[in-house]
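Of the protein chains in this complex, one is absent; all others appear in place.
In this document, chain identifiers A and B correspond to the written order of the chains, with residue numbering beginning at 1 in each.
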Amino acid sequence: MSQESYTLKALANITGATLQGDPNRKIHGIASLAQAKSGELSFVADETYLSQLASSEATAVIIPADCANACHTDALVVPNAKLAFIKVAQLFHPVSSPSPGCHPTAVVGEHSTIHPSAYVGPHVVLGDHVTIGADVVLGPGTSVGDHVSIGAGSVFHSNVTVYPHCVIGERAVIHSGVVIGADGFGFTPNAAKHWVKVPQVGRVVIGHDVEIGANTTIDRGALDDTTLGDGVKIDNLVMIGHNVTVGQHTLICGCTGIAGSTAIGQHCTIGGASTINGHIRIADHVVLAGASGVMKSIAEAGAYGSAMLLQPIREWKKSLLRYWKLGDLFHRVRKLELSQGKQHDNDQ
Amino acid sequence: MSQESYTLKALANITGATLQGDPNRKIHGIASLAQAKSGELSFVADETYLSQLASSEATAVIIPADCANACHTDALVVPNAKLAFIKVAQLFHPVSSPSPGCHPTAVVGEHSTIHPSAYVGPHVVLGDHVTIGADVVLGPGTSVGDHVSIGAGSVFHSNVTVYPHCVIGERAVIHSGVVIGADGFGFTPNAAKHWVKVPQVGRVVIGHDVEIGANTTIDRGALDDTTLGDGVKIDNLVMIGHNVTVGQHTLICGCTGIAGSTAIGQHCTIGGASTINGHIRIADHVVLAGASGVMKSIAEAGAYGSAMLLQPIREWKKSLLRYWKLGDLFHRVRKLELSQGKQHDNDQ
Partner (left out) sequence: MSQESYTLKALANITGATLQGDPNRKIHGIASLAQAKSGELSFVADETYLSQLASSEATAVIIPADCANACHTDALVVPNAKLAFIKVAQLFHPVSSPSPGCHPTAVVGEHSTIHPSAYVGPHVVLGDHVTIGADVVLGPGTSVGDHVSIGAGSVFHSNVTVYPHCVIGERAVIHSGVVIGADGFGFTPNAAKHWVKVPQVGRVVIGHDVEIGANTTIDRGALDDTTLGDGVKIDNLVMIGHNVTVGQHTLICGCTGIAGSTAIGQHCTIGGASTINGHIRIADHVVLAGASGVMKSIAEAGAYGSAMLLQPIREWKKSLLRYWKLGDLFHRVRKLELSQGKQHDNDQ
């Protein structure tokens, strides 16, 4: 963390904000509304934050114009408080990169090209014919297979694995434990009903500005490639099957599983713990609520959900029993209708 | 495994049990009721184990008083058979710690303090300003970031990653592949609808006596910290989002996902594969059945569930169709009611 402090005037310049209050007020750090102490800057994303603002000890806040009147502290008024706060956060918490070079414990294969500005950490293993771009950082214990290419500015945390022939774009952020390019899950039964492995000879090809969360796995394609478009963001413990394609700027939250050969559109938001069937297509701009199950293709943009109600355990068990008896209920209603129809006939 | 044997008398002393049978009987190992052979000790947790006891070859069992009459073998009678059995298990399977010291292949940064009784295994990487407490064991390939502190008696298995600035309490057990402190999943769209990363500058702060299962991930906070209270136990492949707080002595079973900024109470039991929404609160002493989905806060202690019925595939598809037509059914019943009301009016 930086020990610097900035005046509100300086922060207003950096964020393009209109300053409301004392331009010479010193700010030495950032914090949430709940945790901020004197001398710290926080932010109000929208009106839902105003109740927290009331009791906050923050010295100043970044705030959108439509909330600024309610503000009792000094304020930096901006159109988008989150984006402005990000700029300030980067100021107080600059990303520090290790000095370039290969750690002496790293093992580098033959015919590999490492840009002189890149950092290859302790116990990293690079195969043959690997290409590492400018300013790349490879954290401890990362293992990179033959013929892999990693674009400029990408940061790999610790214990990442990339299998041979995969391609990672520029400015990727790959968190610890991620596995890119493991074999897709392809087996076919032989006459004895034993599973025979289908060779998985495609690659994983990842665009620019992609972030992948801890312990997520992205399988290589069977024949064609598994691809992630530019700007895709994936959370932790997500499973992307072989031959999946994810369109640009799609966001996939944690614990989601996407089965093989499915095509996800651009600008989608996939809620956490969703389950997406294989061999389907999901349109652009689809939003899935958390824990959604998707069995069929989704042809139209929009928001979808399928998660069930949580109930106290007795109610839940009764609900299951009722669900089980729904067929009966439909029959009973049909019977009532028929009987009433007859009644109706009798009446006439 | 120990090659020692103990008399039943000795085991009764150790467990505080009332001995029923031959005090000089020798016991040389422990086993389940199903697998136990002559000379081995097993246990009966409660009356549900009695059917297995009948056919067990165990020489003796640990058994609660209310089951002891049914016991045909020598027995150690105790109030809590599981706790007593744990004591005996520790006797026959003592945990062996490696000799203190840093393996020569470990890489240790500057200004780091490693207690002389700690063990730092092969290919471990410690950053700068790391503090490793007494009797800590760090397994092979573990990577610990700058400014991390690990409390006395903690055991890390292999290939664990801890990001910078995180704090681990005393006597933690961290299984292989765990990732502590990766960036939370925080992005906000810019004008072009590209995702801009929100810096994740909080920490993970873990109390004492916490166990974390294999390949689980615990994200660092965005601004505030992600925290796990004392005595929290987390199973494998669990995902804890940024700014989550988990209260003391809460148990979280495998494959569960908890989205960001949610507060879980103390002494909760979260069933496996549960999905918990972000920004909600779960009261103390809540029990969730397996595969529960929690969309809203839970204000009251108690047991809850939401998982659906498994059905043969045809029934399942019919159930989905009925569920789809529930709106219709409600309309049809309303119509019947109205019609009957009219009928009723006619009758009068």
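Of note:
As a working rule, contacts are C-beta pairs under 8 Å (C-beta built on N, C-alpha and C of every residue); 3 or more make two chains touch, one makes a residue touch a chain.
What you are looking at is a predicted structure, and each value in this text was computed from that prediction instead of being measured.
Touching the missing chain, out of B:A12, B:C253 or B:I298, is residue B:C253. Summary of contacts with the chain left out: across A:G16, A:P79, A:P94 or A:G302, the touching residue is A:G302.
One chain of the complex is left out; on chain A, the residues touching it are 105, 107, 123, 125, 141, 143, 159, 161, 163, 177, 179, 182-183, 185, 187-188, 190, 193-199, 201, 215, 217, 219, 222-224, 237, 239, 241, 255, 257, 259, 275, 277, 287-289, 292-296, 298, 302-309, 318-319, 322-323, 325-326, 329, 332-333, 336, 339-340, 343, 346.
Where chain B meets the omitted chain, the residues involved are 1, 30-32, 34-35, 80, 82-83, 85-86, 89-90, 92-93, 103, 105, 121-123, 139-141, 157-159, 173, 175-177, 209, 211, 213-215, 231, 233, 235-237, 249, 251, 253-255, 267, 272-273, 290-291, 307-313, 316-317, 320, 323-324, 326-327, 329-330, 333, 336-337, 340, 343-344, 347.
What we mean here is this: only the chains that are shown with their structure count from here on.
Rotation angle, chain A onto chain B, C-alpha superposition: 120 degrees, expressed as a multiple of 5. Centroid to centroid, with C-alpha atoms defining each point, chain A and chain B lie 25 Å apart.
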